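The structure appears right after this line, and notes come after that.
Of the protein chains in this complex, one is absent; all others appear in place.
Up next, subunit A:
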Amino acid sequence: MTRTSLGAPLDRVDGRAKVTGAARYAADNNPAGLAHGYFVLSTIAKGTIRSIDAARASAAPGVLAVYSHANPLRLLPPRSYIAQFIGEPQRAMQDAVVRHYGQIVAMVVAETFEQARDAAALVTVEYDAQPPAADFLAGVPGARDPQTPFGHPVTILADGVPDIDAALAASEVTHTAVYTQPPEHHNPMEPHSAVAMWDGGKLTIHSGSQGPALHALDLAEGLGVPQEDVHVIGPYVGGGFGGKATSWSPTLLAAAAARALRRPVKVVTTREQLFTVTGHRTASHLTVTLGARRDGTLTAVKNLAVTTFEIENPASPPTAAYKCPNLDLRLKVVDLDIPRRTIMRAPGYAAGTFGLECAMDELAHELGLDPIELRMRNYATASPDKGLPYASKHLDECYRVGAERFGWSRRKAEPRSVTDGQWLVGMGMATCVLPSSQHAGAARVRFRANGTVEVACNTADLGTGAMTVLAMAGADRLGLPVGRIRPALGDSTLPVAAEGDSFMGAVGSAATSTILSAVHDAAGEAITALIAHAVSDARSPFHGMDAQDVRYSSGVLEGGGRRAGFGELLTTTGTPGVEAVTTATLGEDTERYAFITSGAHFCEVRVHRLTGEARLSRVTCVVDAGTIVNGKTARGQIAGGVVMSAGQALLEGAYVEPATGRIANANFADYLVPVNADIPAVDVHFLDHPDTRYNPQGARGLGELTGTGVAAAIANAIYNATGTRVRDLPITPDKLLS
């Protein structure tokens, strides 16, 4: 195989379209006859709707319909386990029950967006309210065991150890502390939006999602139509972070309203509505207990996580982090009358590594060890839970290279030792880890008479650069310049694997490795098909030859002294295209090896000695993700994750009013995310050690990696700067006033 493009820091193939505004996101579609939907949200968290008065709204200018449970758009409950667990088991407006504050209780459809919004303000709803359970911390002591197949406890004990508490009791030192973080919201730049239109019984819907096929399945189930009658189109997605992995009521209601009104309907949720009509990341309360010998060797880790969501398990990172003979990792759940939770970038690991990596820093301090040295003394070469050796893990090199690039040796172990004017300066580090995942994806590769190749995969580009990676994967396998590849994704009609989870699309940092293996296999078969066509078509110069005597190289067929580019060949034979569709076979040897992406973060912070603002001043991330397919988009993922995690560490958190269940800061003025001024230059360095036991290209995923560890590195740096250990995120100035 010729390595033409993999690894190059290529510009995005869709970059120009995006920055010029030519890229069409879902809401940019304006078909003729378009009507606009706007939602009315509940203003109580628990109870029932006594009455809805839609008379004034219905009479308002331009209003076409006002829907509610009393005048419903019927939606069937989801059947797929994915929607059940990470989405909405209950679709909006199907009954009079209010399950959380900000639930959709009515939908106004009008000729224009403004008319719909203004009429929505005229809908009056009366409730029979009950006091909600909305106080997470109050619920922690009474949290229940999980009930789903997820979140099972992990207990690993060395021979002769009866239970984890015995292992801790036998440890020379222990460290225990509670680490908490408030709910977080994905807040993608593009809110959930949809433009739905029906043609007979068939639905076409423009809607950004992480997995167009799953989105189509959800819609088909909800609307009670066959899946093949739903066509989801969403080539451009303005961010997902897990929030668009499954489908939410706004999209389904757009489709249902379009069906009822027999005209296209657009729905764009507002920023404020997004906080409650789609899912968010659970709050978490994690008790970490580490047991160790005085030399720093870990002897036991006990984690008890409490969340409001069974799928996010902050107790789990020790299954992937350090060598340790005794683990006891448990999750408990608090049931609250609050908006739905769903997966968000690095589920479980984001909050879980904050706790674990702060605890490791605290242990290092107690033992008088350098934080890197403590981590090296517990270096895992095999996965702690399965015991399988890592096929390729170079985290030790990440520590070494990172320390060098960052200047870690200049760090003073004693907190509050370094100042710069009125600012206290500190350094911190943390490990980031994420077990690798990929899916057996399907791809279609089609040689076309115009000399281009369409490479298609049923996944999505959430802004990650997947479209570019798709083109590069095709170019690499076919020996063609990227410019001759036409990547296609974000369309539910593209091929999906018959089995497995690949129809979920871009989740679990799996998109790149899924694309690579799928395109690799499909391109191989497309070459075979091209040769078969060349020898069988009567008009072909290769007609009648034995297929084995025709070779493909860089877009050209050769054999028996004859030679033709595929475009020329297909033109000659009058064939528009020759294609192959395959489902990849995963090459990974999961019986014998474990696979992991890891890295080391180094942060420098400045904290004002009087007023306590913590500002990030330097960041270095060194990452071992196997082969880096595109250095530029990969860097974007790592740096973007640092930005998001800086938000987690210093700014973000929804405040759910305990008495009412209302999110007090459900808007961008009060829910703070980082701005440019918060983020220094981020130094990203990739090791390049292909993990060829994972897939032929040796690439593991990395999209969620910097969703882990960064918050801890920042918290550790703040401790080093100030001597104050904050275990409750976000670390705002008021927490640093000691």
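A few points about this structure:
Criterion: contacts are C-beta pairs under 8 Å (C-beta built on N, C-alpha and C of every residue); 3 or more make two chains touch, one makes a residue touch a chain; residues count from 1.
To be clear about the criterion, contacts and distances are computed from a predicted model.
This figure omits one chain of the complex; the name its UniProt record holds, of "Xanthine dehydrogenase YagS FAD-binding subunit", "Nitrogen fixation NifU-like protein", "Aspartyl/glutamyl-tRNA(Asn/Gln) amidotransferase subunit B" or "ABC transporter permease", is "Xanthine dehydrogenase YagS FAD-binding subunit". Note on the undisplayed chain: of the listed residues A:R615, A:K632 or A:R725, the one touching it is A:R615. The chain omitted from view is touched by exactly one of A:A32, A:M189, A:A538 or A:A669, namely A:A669. Counting over the whole complex, subunit A has residues 43, 114, 117-118, 121, 422, 608, 610-613, 615, 650-651, 655, 657, 659-660, 662, 664-665, 667, 669-670, 672, 674-678, 730, 732-734, 737 touching the chain that is not drawn.
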